[in-house]
Structure formats: structure tokens, C-alpha cells
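Step one of this worksheet: look at the structure below.
Apart from one protein chain that is not included, each protein chain of the complex appears where it belongs.
Should a chain be cited, it is by its letter among A, B, C, D and E, assigned in written order, with residues numbered from 1 in that chain.
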Amino acid sequence: MLELHLGTEGARIAETQSPELTRFVVEHGFADMYTNDALDQRARKIATLASLITSASLPQLEWHTRGALESGLLNKAEIEQLVIQMTIYIGYPAAYNAMGVVKKVFEELEA
Amino acid sequence: MLELHLGTEGARIAETQSPELTRFVVEHGFADMYTNDALDQRARKIATLASLITSASLPQLEWHTRGALESGLLNKAEIEQLVIQMTIYIGYPAAYNAMGVVKKVFEELEA
Amino acid sequence: MLELHLGTEGARIAETQSPELTRFVVEHGFADMYTNDALDQRARKIATLASLITSASLPQLEWHTRGALESGLLNKAEIEQLVIQMTIYIGYPAAYNAMGVVKKVFEELEA
Amino acid sequence: MLELHLGTEGARIAETQSPELTRFVVEHGFADMYTNDALDQRARKIATLASLITSASLPQLEWHTRGALESGLLNKAEIEQLVIQMTIYIGYPAAYNAMGVVKKVFEELEA
Amino acid sequence: MLELHLGTEGARIAETQSPELTRFVVEHGFADMYTNDALDQRARKIATLASLITSASLPQLEWHTRGALESGLLNKAEIEQLVIQMTIYIGYPAAYNAMGVVKKVFEELEA
Partner (left out) sequence: MLELHLGTEGARIAETQSPELTRFVVEHGFADMYTNDALDQRARKIATLASLITSASLPQLEWHTRGALESGLLNKAEIEQLVIQMTIYIGYPAAYNAMGVVKKVFEELEA
């Protein structure tokens, strides 16, 4: 399940960086709070990306962008539109920084 | 279009509080950056709510919660799940404060 | 346990505002992540207050200030010093706003 | 000097809310860090307002807006332009909230 | 106009990183919201730097520091004072990080 959310690379980094936090986010976060059917997984992925862009959580934005593309929940054009839309709510500097991250992921997946 | 996004009450407050900002957000934000078809309006509303919850923009969260319910883009159970999911990314204090806002809107619309 | 952390009043508000978030924070947060003996409860309360002051989570700062005083983990002079020290890390505006909250709690508990 | 910066009302509130922080901000902040001639007081007031708008320090934005107008360092039209310009850097929600604060000060000073 | 604001290097990076955001910030942000005569360009540059220091938007702080020096709107001593003054409002950690960025720009422009 971790790979579904973070992509294979993100899951690997998360487990290396902190096995304890990874255990908690799997047992608590993804298990109970993310799987409720009241919202479909595509909607949840959009919400997660919007939150990470807003809080400037750039490493996690990278993991979840990979996860979104690998799982097919979102495509590149949709993710780009999401960053552009967020500009209204967070301003240009944070949007540029987020765009830099998602475009780097796009390029790495094409390579 | 402002009412579609912010609800009738939010649109009224926004125009009273700042006609200049409201003109800019309609001409710039909503016109060019929000309407591109690459993302449907339901996806955009989810992203907007997630961003406002994350940045603790509580008055705007209230406007957009009303807008989401009035326009039928999201229902109450979905919005509640969104707040719960955000806890993973922003922690409990910000989630409690957001939940307080959306539940207040739910109650006012029922009254 | 919720009352130990948030004070009787904070526990009541938290449960009213969101029974779902309160269930999660008790089962996940306080159960697994807060009770590990590697840090004593006084140390944890200091860390929690410092975090809430820093993130400007003022309603939760109020709950935890009450909890700290009701449980005897910290006294008023210590909490005041904590706010003053935080000024170095977050600047004066956020420190003033936090001081306003903790002093209001001090007054209400004296009344 | 406190009144020059915060306006008479802001200075009164700051001293009531926390005499300790007020002593520190006068001795440390305003004395050493604010008075260096390398930047004139008008430039410093603009920087302070821009910072408070960006960090959503709304009570302090109110104090410094009063201080800016009472001291004549800035006029209303300039402060309004400042909020509008900040939108580029922080997004619309934070700009609306700041505009609400400065317009409330404008109205109170006219009354 | 982009170069006036961001310096030649910043303008180049911004256009590479996101042509879409750059088009929007030129058409919307700089065109309508930045050029109004009610505030002179020096005042606007001070406000922009103060905002970027406060929000820890370090890549954009680098662009605008270059832009401020290249356009002659501010000199090095003034920018340094600005960072020092911001410490009052945002605390030392964010001020150190901003100082590291502006000093790096100073050194690069001298080289």
C-alpha cells in the first residue's frame, strides 16, 4: 500500500529515512484515515497533492507525484493544472517551487 | 461565477471586504487559471478545500465549503473525510480547527 | 487520558468539535506516539506547547496550557518563560499572540 | 518609541498583554535592529507591514497599520496597494484577511 | 519587465521552470497589481523582499535580490538591514537562512 501512495522510489526512501514513522503512517494514516470509501482514491490523491503543494512539503510532493503517475490516478496535464490552480491560494513563489518538483519527476519518468 | 465558487454568502462578503481583490480573483484567478478543462470542477473544488485546510485560511474555507455544498460538487460526508485525511499531512490541531469551520457551515445550512 | 492532555475543558471541546478526530488522536497519537517512556511526560508537554506556540495553533495551545496546569506538569512561570524563549525562534508577533492565550487561561483558572 | 511603531492603541494593548515581551522588543528589537540609518523609517514600515501580511499576524498588522497612519509614514492608498501587491506572493485568502484588517482600521480612524 | 523584477538570471530560471506561471505572473501579477503608481517601485521591491524573507521563499528571494541590485532600487547595505529587521517579526532561524541567500548573491555579483 505504501508503494501505491508514494511510488516505488518514495516508498523506499520513506522506509530508509524512518522505519518508525513509516510504520505509523501505514498503520494509522493510510489504514484508518485514507481508505474510507466516502472519498474515492483519485479524489484523495488530488487532496494530498494540493496539501503538499500548499505546505511546501517538496520531498513528499515528489513521492506522491510519482505515486499518482505510477498508479494512473492522475496524468501529467492534470498535475500541472493543479499547481497552476494552487497559485490563487498560495501565491507564485510556492507554485514555482512546486512546479519545479513535479516537472523534475516528469523528466525522470520519461528518461 | 463568484457565487459558484464561494456560495452566495461568501461572494457577498468577498465583494464587501475588497472589491479590488474580488475583481482580480475573478479576472485572473477564476477566469484563466481555474477553468481549464484539464481538470473537472469537482477535482478543483477538492484541491481548493485541501489547500485552504492546509494553510488554515478559515474564512475562505467557510466560503468554499458553502460553495461546494450549494453547487452540489461535494456532499457533507466527503468534506468531512477530506478534513480527516488532511490530518496525516498537517497534524491534528489544524484539522480540528478546519473541522470546527465545516461543521459550523453544515449546521447553518440545516437551520 | 484525553483529559490529562487537554484539561477537562479542552477534552470536552475536542469531543464535541469532532468525535472522529478525537478517536484517532486517542488511538493513534496519544496511545502509540506519546506514551513511549524514552521521554517523560513533562518533557513531552514542553515539546507540545513549544510546537503549538510555533504553529500558532491557539485553540489547542489553550487546551494544553490548561492540561499542563491541571496535571501539575508545568507551572505558570515556566509556561511564561517558554513563550518568551520561543520569541527567538518565531519572532514577536506570534509570541504576543501566544502570551495572550496563556494569560487568559491563567486568569480563568484563578477566577 | 513604542507608540511611534504601534500607534497609541497598539502600544497600550502590547503593554497590557505582555510587559516582558514589550520590554524585550523595545530594548532589543526597536532599539538596535530597527533604528540603523541604512534604511529610513518609511522603508522599514513598508517592510514590517509586508511581513505581517505574509505571516498572517493580524493583531500586529492592526497595530502597525495604526502606527503607519498616525505617524504619517504611509497613507491609506499606499497600504491598500501593499495588500494587493502581496497577493502575488501569498495568494488571495491571506490577502483578503489582511485587507479586512486594514479596512477596519481605516473605518475606526474615520469614526 | 520580468528582468527588471527578477534580474536576468531569475527571469531565465522562471521561464525555464514554468512558462505558464511566468505568463500568468507577467499578465496578471506584474501588469495589474504591481505597476499602480500609488506605490513607487522602490517601496514595492522592499515589500516583495520582506514578504519572501517571511515566507522563506528562498529561490525567489535570490531572484528578487539580484533584481533589486541590478535595477539599482536597493543597495547591499539596505538589503542586509532588511533581513536584520525581519528577525523581530519572524525570529532568528528564518533570518539566518535569508541572510545566507542574500550574501551568496552579493558574492556572486562581486565575482
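FYI, a residue touches a chain if its C-beta (ideal position, glycine included) is under 8 Å from a C-beta of that chain, and two chains touch if they have at least 3 such contacts.
Keep in mind the model is a prediction, meaning the values are calculated, not measured.
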item	value
For the chain not depicted, the shown chains it touches	A, B, C, D, E
From A:25, A:83 or A:99, residue that would touch the chain that is not displayed	A:25
Chain D residues that touch the omitted chain in the full complex	24, 27-28, 32-33
Hidden partner chain, residues of chain C it touches	25, 29-30, 33-34, 36, 38-39, 42-44, 46-55, 57, 60, 77-78, 80-82, 84-90
Hidden partner chain, residues of chain E it touches	56, 80, 83-84, 87, 91-97, 99-100, 103
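We take it that only the chains that are shown with their structure count from here on.
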item	value
Shortest chain-hopping distance from chain A out to chain C	1
Equivalent of A-B within the choices D-E, A-C or A-D, defined by over half of its residue contact pairs recurring	D-E
Turning angle required so that chain B lies on chain C, C-alpha fit (0 to 180°, nearest 5)	120
A-E against C-E, pair bridged by the larger set of C-beta contacts	A-E
Cα-centroid distance, chain B relative to chain E, in whole angstrom	31
Between chain D and chain C, distance of the C-alpha-averaged centres to the nearest whole Å	29
Distance between chain centroids, defined by C-alpha means - chain D, chain E (Å)	21
Chain E, residues touching no fewer than two other chains	24-25, 29, 33, 52, 55, 57, 60, 87-90
Arrangement of touching chains [line / ring / star / complete / other]	complete
